[in-house]
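Yeah, one chain of the complex is gone here, protein chain that is, but the others are all in their spots.
Labels run A, B and C following the written order; every chain starts at residue 1.
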Amino acid sequence: MKKFINVPDSLLEDSLKGFAKAHADIVELNLQPHFIKRLQPAKPGKVVLISGGGSGHEPLHSGFVGLGMLDAVCPGQIFTSPTPDQMLAAAQAVDQGAGVLFIVKNYAGDVMNFEIAAEMFEAPNATVLVNDDVSLPKTHSIGRRGVAGTLIVEKMVGAAAEAGADLAACKALGDRVNEATASIGVALTSCTVPALGKPTFELGENEMEMGVGIHGERGRETVPLQSASEIVEQLAHAIDEELNPQPGQSVLLHVNGFGGTPLIELHLLYQLAAQHWEKRGLKIARSLVGNFTTSLDMAGASLTLTMLDEELIRLWDAPVNTAALRWGC
Amino acid sequence: MKKFINVPDSLLEDSLKGFAKAHADIVELNLQPHFIKRLQPAKPGKVVLISGGGSGHEPLHSGFVGLGMLDAVCPGQIFTSPTPDQMLAAAQAVDQGAGVLFIVKNYAGDVMNFEIAAEMFEAPNATVLVNDDVSLPKTHSIGRRGVAGTLIVEKMVGAAAEAGADLAACKALGDRVNEATASIGVALTSCTVPALGKPTFELGENEMEMGVGIHGERGRETVPLQSASEIVEQLAHAIDEELNPQPGQSVLLHVNGFGGTPLIELHLLYQLAAQHWEKRGLKIARSLVGNFTTSLDMAGASLTLTMLDEELIRLWDAPVNTAALRWGC
Amino acid sequence: MNVSPEILPRLIQAVADTIEKNAEEVTQLDQAIGDGDHVVNLQRGIHALQAQSAEIAQTDWVGALQKIGMTLMSTVGGASGSLYGTLFVAMSKSLRDKPVDRQRFADAFAQGVESVKLRGRADAGEKTMLDVLIPAAQSLQKSAAASEGLKESLAEIVRTAEAGVEATRNMLATKGRASFLGERTLGHLDAGAKTAQLMISAIAEALASSAAPT
Partner (left out) sequence: MNVSPEILPRLIQAVADTIEKNAEEVTQLDQAIGDGDHVVNLQRGIHALQAQSAEIAQTDWVGALQKIGMTLMSTVGGASGSLYGTLFVAMSKSLRDKPVDRQRFADAFAQGVESVKLRGRADAGEKTMLDVLIPAAQSLQKSAAASEGLKESLAEIVRTAEAGVEATRNMLATKGRASFLGERTLGHLDAGAKTAQLMISAIAEALASSAAPT
């Protein structure tokens, strides 16, 4: 295993400490139990947003704590959902009396643990379940996974909450953004979970995994490695099937790397994806390219498209001050 | 070769187009010859900053074009310095009558090509040579390489130029920041140059390269893989030897990933490096953690320390609006 | 039930040992159709229980099971953490204000498994730990009702758990992370079912060896 690490057991906590120290102007780390919250608490009466999930997807979610986005996040062990006591403690720490919105990626572990926390939390709360991964059919037994679209939900709802939207409005907006968003990814390599020390799966030199999640697992199928253009066409096709965007539609195009894919390749994918959708008459009104929702050191990438309207554009453009996304302030 | 790519020949240009389109609010791409410049030109009378070098280090340098930092950059082929016609065209395009400052990393190819351009450019200009890599002795035959400290020079001089510093002041400041900065890196894997299709070198499962540059070449020596703490101690020791920082000294600590190392590991390194220097009484006044000066998909990282004073802190904090660094606006 | 919570440290140790011994195999199962963290998750919880062994041994069953549940809930994480946490907390709740005997213990376990089904929105046949837990609960009920000898009853539950995990091999996963792989899950055992079986078997064997000969 080629990693910067002392022992797997202390990696997460030391790394969280490093993150909190490097961004001490924005966040604060709570150690027992683990959660990260804004240094500057939200104003009383603001709906607070809490997300979380397994670690190993950085900058998701810790990199999105701050003004205009999340109020707190609960990092679990690597690829392991956090536990209810974390969410409960985080909720109690940041609640400003206007309710707590949990933003949860649709995985059994995350859903159940957040559910337990929500049941234990004795104040108004609601949950937005993100399930933007269109590599699975909409009818999948437990629904689709939440992947790179999550940060778009977090950004837009974060802006609305900052502007004073109430809990019901935040919940409704989160569901709406989630509905307007579709993602799909492909992996060129597996990744290595530190505690295990070897890649989760093996892929031949000329193979790739189509339709992967973000936990280093295999995807829907192993297919021959293809050119960037062919890959983009397939991914874009799956997204088009879902969203069926019409000419003239404004969209946010997010090209996300899984951690081991350099920017030069992500910008190539962006260029090809933008061509695909511009050819169909779409207006790429906003863009985001980079490694945002990662699977440790996995080489691979996903495309995410969100259908925009005036309101969503305004929410996307609203000031945000987090470790990983910052503009307007 | 596991990459998103059509053919190696078109990768760079398509990727540049994607970059420029994704950041069309900040930059503009010139195709023949290749350079990227600010969409919004600098005010007349501002010293303009031009950098460049081989591609494959993204976001360096293209991600640093914009208000408060660079005015234009010349991307060469992957790991290959750009050519004088690019620099000349870029200089002519962005010159605002107050002179051009070339910021050049110390590599034979970059130095010679920028030198030729500077000789051809018929307007006031100066060059800052960045050579922050302390893995080489100061007495090295052609001097030390420029590595991750380059962005710190670019950020601070960019802020000064924006504030109206003249060419001589910008040049002097650049030299001063360079002098106050030391970096050193270690690679856990090689990287794969697309045109070659295979890793530049092979490393055993229990080996690492100590003292590497940023072009995927071998470093000073191949040594056994060590724990993160041991690695940080060695890197920090080399930096301490060079800068000899005294207790009470304010510093900027930059932990840079080489492209294939996930944030969770970089934040661990940051935590260990911060501990090292705090134990010595230094004040870590500013921090930057992420994949900024990369070698394609190489796994590895470098530490950079810059000794700060009030002026440098102010320049670091000044507003910047680029694809990869943004704050204060 | 003639055993007190004093036996718990020994049972926790037995569970720790079996998971340790089979760690590699289970990890391979979770890597094949999951994300590979199941053993590490469980071990985090087991270590936390070991650290609290003495304390747990000194309380009553209601307190002990509640403590075990909450500890697992807050240390294991993932899908299995919430489910095992739920199992023990629900068992504790079911035993509240009642004297503990064999039938009540079997009822409590059945109640715990019901809660796992609710929490996981899952049932038998979906290639999860429930394919071991559900038949195990039935086996416990049956032998409690029939007042079978303890050894016989323990042997029976061990056989049931083994059959349960083996049955997951040809199931299509429809719950949990493995469900994302669809057809690709056929032919693989479920990791959570496997650890449920390992733990049940280890506990049964520890109880059998500590029980007076029937």
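One rule holds in what follows: a residue touches a chain if its C-beta (ideal position, glycine included) is under 8 Å from a C-beta of that chain, and two chains touch if they have at least 3 such contacts.
These numbers were taken from a predicted model, which means no experiment stands behind them.
**Q** Using the touch definition given at the top, which of the shown chains does the missing chain touch?
**A** Contacts of the unshown chain, counting the full complex: B.
**Q** Touching the absent chain in the whole complex: find that residue among B:Asn113, B:Gln249 or B:Gln271.
**A** The single option touching the absent chain is B:Asn113.
**Q** From the listed residues B:Asp85, B:Glu207 or B:Glu233, report the one that touches the chain absent from this view.
**A** Looking across B:Asp85, B:Glu207 or B:Glu233, the contact with the absent chain belongs to B:Asp85.
**Q** One chain is left out of this view; which of B:Arg176, B:Arg218, B:Lys283 or B:Arg314 touches it in the full complex?
**A** Considering the complete complex, B:Arg218 is the one touching the chain left out.
**Q** From the listed residues B:Ser15, B:Gln77 or B:Gln271, report the one that touches the chain absent from this view.
**A** Of the candidates B:Ser15, B:Gln77 or B:Gln271, B:Gln77 is in touch with the missing chain.
**Q** State which residues belonging to chain B touch the missing partner chain.
**A** The missing chain touches chain B at positions 33, 54, 76-86, 107-109, 112-113, 115-116, 136, 140-142, 145, 193, 195-196, 200-201, 213, 215-218, 220-221.
Keep this in mind: only the chains that are shown with their structure count from here on.
**Q** State the chain with the largest centre-to-centre distance from chain C, centres being mean CA positions.
**A** B
**Q** Distance from the CA centroid of chain A to that of chain B, rounded to the nearest Å?
**A** Whole-Å distance between the two chain centres: 28.
**Q** Approximately how many whole Å separate the CA-defined centres of chain B and chain C?
**A** 54
**Q** From the C-alpha centre of chain A to that of chain C, how far is it in Å?
**A** Taking the mean C-alpha position of each chain, the two centres sit 33 Å apart.
**Q** Do you know which chain B residues sit against two or more other chains?
**A** Residues of chain B touching two or more partner chains: there are none.
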